[in-house]
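This is the structure I have questions about; it appears just below.
Presenting subunit A:
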Amino acid sequence: MIDYAILYAYGAISLGLLFNLWRLFAGPSTVDRILAVDTMVINVIALIIVYGIQMGSTVYFEAALLLAMFGFVSTVAYCKFILRGNIIE
Partner candidate 1 sequence: MNHWLIAPIVLPAIMAPILLMAARHDIVLARIFSIASVLALLGIALALTTLVSNGLIVTYALGNWLPPFGIVLVADRLSVLMLLLTAGLALAVLLFAVDGSDHQGRHFHALFQFQLMGINGAFLTGDFFNLFVFFEVLLIASYGLMVHGGGATRTRAGVQYVAINLVGSTLFLIAVGMIYSVAGTLNMADLAIRVPHIAAGDQALLQTGALLLLLVFCIKAALVPVHFWLPGTYANAPAAVAALFAIMTKVGAYCVIRLYILAFGADAGVASWLAAPWLLPAALVTLTLGMLGVLAARRLSQLASFAVIGSMGMLLIAIALFTPAALSAALYYLLHSTLAGAVLFLIADLISRQRPGHDDRLTVAPRFAQLSLLAGAFFVAAIAATGMPPLSGFIGKLLILNAARSSVAPVLIWSLILGTSLLAIIGFGRAGSTLFWKSTGEAGEFPAADQRQTLSLVAIGLLLAGIIGLTLFAGPLTAYLDATAEQIFATHHYIAAVLGNTALQGGIR
Partner candidate 2 sequence: MEFLNELLVSSLIVIGATFALIGSYGMLKLPDLMSRLHAPTKATTLGVGGALVASMVYFLALNGTVSIHELLISLFLFLTAPITAHFLAKAWLHTQQPNTLPRPARHDWSTFEKAPGSDEAG
């Protein structure tokens, strides 16, 4: 049962990622693209966790943890760049 759930999860998250990819291309604004990437990071975290369940291994946990911790740093940096140019003032 879990296998089917996982398969479903892969499909759903992957589809979500493709939507994100579309948004990355379509924009229209740079902010949209940043949003797309930010969402992508979240989906990737989900994907990694599901993969960890499938493999029965916690060895991939830190990858998700780091993405959660630092995924937002680049998003903030992009936004700060748009806002101020200089991201460290």
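Note that contacts are C-beta pairs under 8 Å (C-beta built on N, C-alpha and C of every residue); 3 or more make two chains touch, one makes a residue touch a chain; residues count from 1.
The candidates came about this way: all candidates are chains of the complex that A comes from, given by their letters.
Please read all numbers here as calculations on a predicted model, not as lab measurements.
J.: Any copy counts here: identify which of 1 or 2 touches subunit A within this complex.
T.: The candidate that touches subunit A in this complex is 2.
J.: Within their complex, state which residues of subunit A touch candidate 2.
T.: 1-2, 4-6, 8-13, 15-17, 19-20, 22-23, 29-32, 34-36, 38-39, 42-43, 45-46, 49-50, 52-53, 56, 58, 61, 64-65, 68-69, 71-72, 75-76, 78-80, 82-83
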